[in-house]
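Have a look at the structure that comes next, please.
As you look at this complex, bear in mind that one protein chain is not there, while each of the others sits in place.
Labels A, B and C are assigned to the chains in the order they are written; within every chain, residues are numbered from 1.
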Amino acid sequence: MSTATVDDLTAVAEVRKFWTRDRKAGLVFTVLGVVAMGWFGALAPAETARFTLSEDASGAALEINGQLGAVLFGAIAAAAGVGLLTGAARRWLGQLMGLGIVCFVLSFLCWQVAGKFMPLVDTAAGSLELALPLILGAMAGVLCERSGVVNVAIEGQFLMGAFGAALVGTLAANAWFGLLGALVGGLIIAALLAVLSIRYLVDQVVAGIVLNLLALGLTGFLYERLMQTDAAKYNEPPQLPTWRIPGLAEIPVLGPVVFDTNPLVYLALALVVIIHFGLSRTRWGLRTRAVGEHPTAADTVGIRVLGTRWRNVLVAGLVAGAGGAYFTEVATGSFNKNMTSGAGFIALAALIFGRWTPVGAFGAALFFGFANKLATYLSATGSSVPSQFLNMLPYVATIIAVAGLVGRVRAPAADGKPYVKG
Amino acid sequence: MTATEQRETPEATLAREETFLQHFLHSLWAANTVTVTVLSIVLAVIVGGILIIVSDEDVLNTYSYFTARPSDALNASWDVVSDAYANLFKGSIVDPAAVQGWIDGSNGWQAVFSPISETLTYAAPLVFTGLAVALAFRGGLFNIGGQGQAVIGAITAAVAGILIPLPIVLAVTVAVVAGAAGGAVWGFVPGVLKARTGAHEVITTIMLNYTAGLFLTWIVLQRGVHDPDRTDAISKPVDSAARLPHLLGDGLRMNLGIVLAVAATWVVAWLLNRTTFGFELRAVGANPDAARTAGMSVTRTYTLLMVVAGALAGLGGATQVLGTAYALTPAVAGNIGFDGLLVALLGRNRPWGVLLAALLFGALRAGGNRMQSFSGISLELVTVLQALIVIFIAAPALVKAIFRLRAARAARLQTSVAKGW
Amino acid sequence: GDAPDENNNAGGGGAKPASKYTACMVTDIGGIDDKSFNASAWAGIQEAAKEQTNIDPKYVASSSEQDYEPNLNQFVNQKCNFILAVGGLMADATKKVALAHPDQQFGIVDSVIPEASNVFPMQFDTAQAAFLAGYLAAGYSKTGKVATYGGLPIPPVTIFMDGFADGVAYYNQQKGKNVQVLGWDKAKQNGSFAQSFTEQAKGKAISDTFVAQGADVIMPVAGGTGLGTAAAAQQSGGKYSVIWVDQDGCNSAAQYCSTFLSTVVKNIKDAVKEAVVKGAKGEKLDASAGFIGTLANNGVSLAPFHEFDSKVPAELKSELDQVKQDIISGKIKVTSPAQPK
Partner (left out) sequence: MNVLYGLLQPDEGEIIVDGVPVTIRSPRDAINAGIGMVHQHFMLVPVFTVTDNVMLGHEPARGGPLGWLDRRRARREVVEISSRYGLRVEPDAVVEDLPVGVQQRVEIVKALTREVNLLILDEPTAVLTPQETDELLNVMRTLKDSGKSIVFITHKLKEVKAIADRITVIRRGRVVGTAPPDTSEEDLAAMMVGRSVILQVEKGPSRPGEPVLQVAGLVVNDERGQRAVAGVDLEVRAGEVLGIAGVQGNGQTELVEAIMGLRPVVAGTVALSGVPITGRRTKDILRAGVGYVPEDRSVDGLVKEFTVAENLVLDIYDRPPYGNGLLLRPESIVASAKERIGQFDVRTPSAEAAVGTLSGGNQQKVIVAREMSRPLKLFVAAQPTRGVDVGSIEFIHNRVIHERDAGTAVLLVSSELDEVQSLADRIAVMYRGKILAVVPPDTPREEIGLLMAGVTAGVDGRGTSDGKVEAAPEPESA
């Protein structure tokens, strides 16, 4: 059969050793840096770029000549690149890549902001707010998937959460009851996800996607039948209050952003910390990870695999539900058909982007929020780039980041695999 | 798992069945899919009926005095529900009145075929996007990018149809091919990124969906594409030579798209089971390590399969714009990409299954329109129905549990067998 | 309740008593509750029904552009007396169905179909009213910065933004001031867009950015997305005010009335109402003339200032009246690539 002879081997391809991963990275950053210096630098007007430390033009500001800044930061990025390229500093791979990215972005900003001003507080606050639902959604994802249940249903949980918040909040005329309604909303989808994927072994991705559709249909149906008929009665939920933490709120930039804001932000930040330490330092975390990595092993030491999964999925439902509350009780004052418009999927992306770790996912969400806010800023201040392309920024940036920096990610070993004894 | 499934295969359990009846029942439910599918639809319809009733004030009122005069409540409920589903049927399969009308000449034959024509019109693009998802699934990739690939396909097809003047047959061929090519490009990106850098296809395809949508809203308004004598975001109409010809006369929307869809189904089935690429694709999907050890190139397979998947979705977009819309608008691709996900799941990622699933969804959409307009039932109900059907079909054990048939446990294990690991 | 319910009780399709005049509306994919022209048109039909008791209103929502043609056809089958297509993108479907049923009366909003004499077109030169809004905003602004953004960069939206920008420019020229417009550059036809008519969060983010840049009057042309701006304005406690569009915000989004400086009214409601009532009275709708809403015929207008009435200086009000007259008289030409042709 095998007519192959050794002959087709005589042409030897010798193993390429020079282009290691960090060399490639180095090359990329060198190029980016040079582009920044040349292109941004050339285009940037020689006027000052003001980065004010307030919500608007007022107050103190970091100032730099736009052109100078563009060239300067470009140069630094390039330097970082060269460092990697020569292989001189490969031990600092992570740090240098970070530096390169930051400086590239800064160079770009100097160009865009030159002759204008960028209010840092507003930028930070806006990024955080746009990231908020993503953070909560991603945390829900972490809780589920670390225990081995893929959660594609975040979108559905958001939607039900948003709906629940609007309905209950309005009926009870109380934002906190609204939040409660949101939790219940998320919980319902979570419970369905658990029943289908844990009890009935339905493929978890299938279950998730279908539940998204179910949530979309149900909320849409009830919206038409209920809320639309009498908005005042069903669809004008009170907003969550803003909590100002005295003292901390005074810290420049950070203060107003993190310590003078709505309860969901505090919740989200707290969850990131709690889940991070919970997973690594507590009995719950150890068992959750065991169940997500090697359920049989967990079972053999007497851990209730299915029980653990049930609990985590339900808790995740609550978290995502709270994320849903953001849409109707923070961002806006009313529910609207399909108002989450895909945020749940972005959260899913953030989860994977963040390598299934709380902190990583948090970072990914912030990254996305910032890119989004930046696009808004640029179009608002009259950038010449067509708005459609500016709005592509967050998505394209994510693709580049995932392909270029994150690369292969390893999901929990048993993620998505139903557990059956034996 | 293998072990337990083995142990629970029907044959194994059969041994324990005593009476002939049990034996009969057993084998009936063992041959699961068909029965379950039917029951799933029945269940979905029942739940939908309940939703109709509870969402209809007047009917609900009759329940307020249910104990006093149940007949009212029951009749009212029956009327509203039966009316709704009757219209669902008339809108998707055939309307008896129209047949009558045709016989006594009060309306033309078109009226008789228009429901079925609508169903097929809606189904055609879903077949393509469904196949795009299913094929990727079989290769072990989760292609959420059907939407974006369809959008790009629609754009390239339309632009070709608008800008390249060609004689009749040639024009439509070129436009369709352009659509496939566009989708292929949009599928190639996540494919090659996955293969080369390991970037997770779920992330990249989601992001590419948004990117494609934004690109569409941009290109629609560009000089040469935008229709100068319209004050809307709409492109020039596609050259009539590049449109997919109607099959039942211009009165009915049914067009060549559905034929292409069936052909595509056949091709995909053939590709999967009769070609070496299909073999590689299935092997990589089932066990990449073993595939690699056996000398297959996993990266090449990922890239190639995403190209093919993208091309399929692109064709979906093309049929949309060349078959019904005839012009680009920001929402020209509708939701076909995401619906394709469900169609694939419902069709269990098997080509012919996808075709059937798409037909069912098409029928629901077509019938849904009539149900809304005649019975005033919101289209959202159709969405709910679709979701319920998929849920039930994905969880046969659930259906059986509800119908109290055989111990759910055994059935449960069948699910995973049926899921065809 | 919704029209469909009433229809249920009527026992679904089939012919209606001759006296009845069924006015049937097909929404575009925005849905009946788009806080924009679908909602306005539906309001018009319902008002007509109040006025003429024999009018029986009903609507269907389209979930995709594929649905337009079947939805129109369904209504033909139901022997509706008047079928209203809402939205210019429905033109092609309407044309096809209308030509197929020459003796069926149709109407269409935001488009005109010359070939079909049985389609009554209703169009609106919104730029004129938006011009006034721009002038108002410029005059009212304390910070010298005003802003506008859209849902999608599509003509029915950008026509508002064009008029707004021109209004501001005219103000500057008259007063020798330099009020800036954020979010729209008429020359480049490029600006800020939420890329969605429902994503309120995005609307809020955009308006926050504007406010940070110093704007104190914002005009969102983005349907539901605009509610994000209104909500934010309310939370900001009067830091900035909103100019609403389509229907007077104090009716269509009453909860935010306190933030609405005014509204660029695109008076679809009255136009539709008038057409339907005419039809119900049995009068002929002259398609060739059609209806083009202008400041002159009140088809477009600037809504009352409601809670801002006291805050808007009297001379600004009178200037606005003057500008309005000049536009009507043609002294001021308002132009936009998106104007009805």
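Definition applied: a contact is a pair of C-beta atoms (placed from the backbone, for glycine too) under 8 Å apart; a residue touches a chain by one contact, two chains touch by 3 or more.
This one's a predicted model, so the numbers in the text were calculated from it and none came from an experiment.
> Of the chains you can see, which ones touch the chain that is left out?
A, B
> Given the contact definition stated above, which residue among B:Y63, B:W109, B:F142 or B:F279 touches the chain not shown here?
Touches the omitted chain: B:F279.
> Kindly note down the residues of chain A that lie in touch with the hidden chain.
Spelled out for chain A, the touching residues are 1-6, 8-10, 12-15, 281-284, 286-287, 289-290, 293-294, 296-304, 413, 421-422.
> What does the interface between chain B and the hidden chain look like in terms of residue numbers?
On the side of chain B, residues 2-4, 6-7, 273-279, 282-283, 286-287, 289-297, 420-421 touch the unshown chain.
Rule of thumb we're sticking to: only the chains that are shown with their structure count from here on.
> In contact with chain A and with chain C at once: which chains are those? Just list them.
B
> How big is the gap, in whole Å, between where the Cα atoms of chain B centre and where those of chain C centre?
35
> In angstrom, rounded to a whole number, how far apart do the mean CA points of chain A and chain B lie?
Once rounded, the distance between the two centres reads 30 Å.
> Counting only residues that touch at least 2 other chains, which ones in chain A make the list?
In chain A, the residues touching two or more other chains are 224-225, 386, 388, 391.
> Do you know which chain C residues sit against two or more other chains?
1-2, 153, 195
> Would you pull the chain B residues touching chain C in the complex into a rising list?
On the chain B side, the touching residues are 56-58, 79-80, 83, 87, 91, 114, 118, 121-122, 213-214, 217-218, 221, 229-234, 237, 251, 253, 320, 324-327, 329-332, 334-335, 366, 369-370, 372-379.
> In their shared complex, at which residues does chain C touch chain B?
Touching chain B from chain C are residues 1-9, 11-13, 29, 58, 60-61, 63-67, 69-71, 73-75, 78, 88-89, 91-92, 100, 110-111, 152-156, 159, 195, 338-341.
> Within the complex, which stretch of chain B touches chain A?
Answer in residue numbers: 1, 3-5, 7, 51, 55, 142, 144, 193, 197-200, 202-204, 206-208, 210-211, 214-215, 217-218, 341-342, 345, 378, 380-388, 390-391, 394-395, 397-398, 412-413, 415-416, 419.
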